[in-house]
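The complex is shown incomplete by one protein chain, all other protein chains being positioned as in the whole.
Entry: chain A
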Amino acid sequence: MKLAYWMYAGPAHIGTSRVASSFRNVHAIMHAPLGDDYFNVMRSTSERERDFTPVTASVVDRHVSARGSQEKVINNISRKDEEQCPDLIVLTPTCTSSILQEDLQNFVDRASLSSESDVTPADVNYHRVNELQAADRTLEQIVRHYLDRARKQGTLDRSVTDAPSANIIGISTLGFHNQHDCRELKRLLGESGISVNQIIPEGGSLRYLKDLPRAWFNTVPYREVGLMTAIFLEKEYGMPYVSVTPMGISDTAKFIAQMEEIVNAWASVLLERELNYKLYVENQTKFVSQAAWFSKSIDCQNLAGKEAAIFGDATHAASITKILVRETGIRVRCSGTYCKHDAEWFNEQVQGLRDEIPVTEDHTKVGDTIALIEPSAIFGTQMERHIGKRIDIPCGVISSPVHIQNFPPGYRPFLGYEGTNQIADLIYNSFNLGMEDHLLDVFGGHDTKEVSTKSLSTDRNLNWTSEAESELKKIPGFVRGKIKKNTEVFAKQNDITEITVDVMYAAKEKSSS
């Protein structure tokens, strides 16, 4: 057992439900107690979804836990089949069904006999995988299922399209800015003369999955969801994939370069000419995206050497780290992720770009690390935003888990060239607001705040005398925390328990010498 207040990634069935409800006409049935269909609330409120979320619970109550579900799950499947005629019903295990050790496969086999819809159990182990891994796995499972079937039935068309085309894999409901990213990716591909073959799972239809291999290649914008599917398609159907996330100017260029290489492998045969994106990239970088110019402008000069802390999922944390370090000259003191399962990749990506890499699911560890570093800005999830609020450091939200305000109706992609503009705004606004705040402090604008240490830890056996405290209050806010900390460190080193004005001065003398 572990004591937990907060989790970054949700439980497995959330991931499965995200993938299932992203597809068109797929219904997920959860084998769960009353109240576990909370996913519907999240989707309906956060995404402001107009339609009923195609997820229902086959309710586990006292009777079920005592004598098993028996016919209940099967009846619920048949009922959904009749009422809504979905193409596929995904029977989703939850912690409850895994503890009850009910044989979901058996339910599925029996229900399939009578139902028009396909029925399949989601193949995820509740205790071993989290939301993201489960989503990745479920997507691969569905794709594999339909491709295998098409192959068996001989309906699989393995010829590639005449013009270059690509699949976009991994856009899903409740994904961070996924809808906007998808639009931007489509634009990026379109401008490069590549048509989009299919987008899965969001808005995808199972009937067309068999045509997935007709694309020239796959793109996987996010590492968390879709990579397994891309690897499967590469292995079984020889489809290459681009897994570079086109976030930031240099990675977008890298993405296009990889794409170029893949496309040209076919283009030289099919189109009898090679495509060249060099001009496109140059034009976009210089003029469409403002980010390159932005990092050259005076504004960005002021950011040089400023310190930041980054935390989020592997994709976003790694990309933002690269952008901050390489494209804006900001010093990244710590860059971490909660995707423990992908730690190796993450470490490799941010190698040499940051001082510390917290890979943890414990938000208090993240909070303490940030408090210790005292960066000028934080880029993280909603949790880091609140950590920032408590220690008075501005925060830009770059990754799930997020709130409803991170599902903006306006166009806010993180990917592609428009994405670079959005990210530039986000970075600049975070730092700028911090500067303004400090200027106000310097000129005594609202210097009525109580003295606070910028740390979250509660252990304090040091005693500040009232004179020392009022002396501390005279120090401008933006260095006050640091001076307080230095003084306390000095006091501890010298076994002083009461901090007087003299101790403060002594500490200052020591640190300046």
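Definition applied: contacts are C-beta pairs under 8 Å (C-beta built on N, C-alpha and C of every residue); 3 or more make two chains touch, one makes a residue touch a chain; residues count from 1.
Keep in mind that, in the parts below, contacts and distances are computed from a predicted model.
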Name of the absent chain as recorded in UniProt (options "NADH dehydrogenase subunit 2", "Light-independent protochlorophyllide reductase subunit N", "Probable electron transfer flavoprotein subunit beta" or "DNA replication complex GINS protein PSF3"): "Light-independent protochlorophyllide reductase subunit N"
Touching the absent chain when the full complex is considered, from A:F52, A:F287 or A:Y411: A:F52
Sole contact to the chain not displayed, among A:H127, A:R207, A:K278 or A:K492: A:H127
Touch criterion as defined above, residue of A:V60, A:A111 or A:L227 at the omitted chain: A:V60
Option touching the unshown chain, where A:P33, A:G248, A:G336 or A:G396 are the choices: A:P33
Missing-partner contacts on chain A, residue numbers: 1-7, 10-11, 13-14, 32-38, 40-42, 44-45, 48-54, 56-57, 59-62, 65, 76, 83-84, 94-96, 99-100, 126-128, 383, 386, 389, 403, 458
